[in-house]
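Accompanying notes for the structure given below.
Only one protein chain is missing from this complex, and each of the others stays in its spot.
And then chain A:
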């Protein structure tokens, strides 16, 4: 039950996500001030109106993210169990990213406050600033993370090695793997349409991360076994696809593996030989299509997940458009904007 919150989310999703017409207007802007003017006619208006010119793209993205955070908090405080637990699960991914951001930044001797500004607001927790103190994973866990919801995900990656770039990436992927599996298990306990739709969305996420891990680790020192350990234990690619992805040494082999799976065949067909940067965009397009399908059924929680992801995609679109406009590369604007609905 909880039809009230679901109806609110659907109302927001249908009426205030930017439409294709809005994106067309934004793509034709000449400067960031034009973008601000167009956005002030949408629901982002109140968030941007107090910003002084000259604007930066990071300011636009920051303020738009604030809107997402406000809506999320509104939903969270109105929600009862188990919806409130579900909504909290959605933010753990951002928490993981924030933790990794601060630890990496500290490693490269950046100022903690500067790093805190760059963190995603949905993933903030109280003791996040003390992450800068830790030097290896055991301390990280013992000092800070044991009190956060991320604590159970650490059991697989606590080592006493000092943190360096490679370890941190492995830590990020191990944490994310544990998080996805935990979220999947939680959704299965909820049952019904939520379990069905969320398992599809999370399986796509797990598969996408598997492909990204494979592509990013081609040519690095990551061994095949280590790579296998980073793949989640659910999803369309589990287990045989993972076996094949673990031994891939270049992108063409990855393509060969993925083309055996019909849902991913269409993604890889769009990316012709040699153009791996469009792969990210193709994945986003497919993800948005699946998220929009979540709105077709009623009385389940996946609409909340889908809405937050669609908002994040919208913010990514705005960031891309702003960057293209700011750098005067408007011909490339349509490369990476994904229309929603």
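Keep this in mind: a contact is a pair of C-beta atoms (placed from the backbone, for glycine too) under 8 Å apart; a residue touches a chain by one contact, two chains touch by 3 or more; residues count from 1.
The working rule: contacts and distances are computed from a predicted model.
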Which of "GID complex subunit 4 homolog", "Wiskott-Aldrich syndrome protein family member", "V-ATPase proteolipid subunit C-like domain-containing protein" or "Histidine-containing phosphotransfer protein" is the UniProt protein name of the chain not shown? "V-ATPase proteolipid subunit C-like domain-containing protein"
Identified contact with the non-displayed chain, of A:58, A:233, A:298 or A:329: A:298
Checked against the full complex, the residue among A:7, A:20 or A:278 that touches the missing chain is A:7
Where does chain A touch the missing chain, residue by residue? 1-8, 10-12, 14-16, 298-299
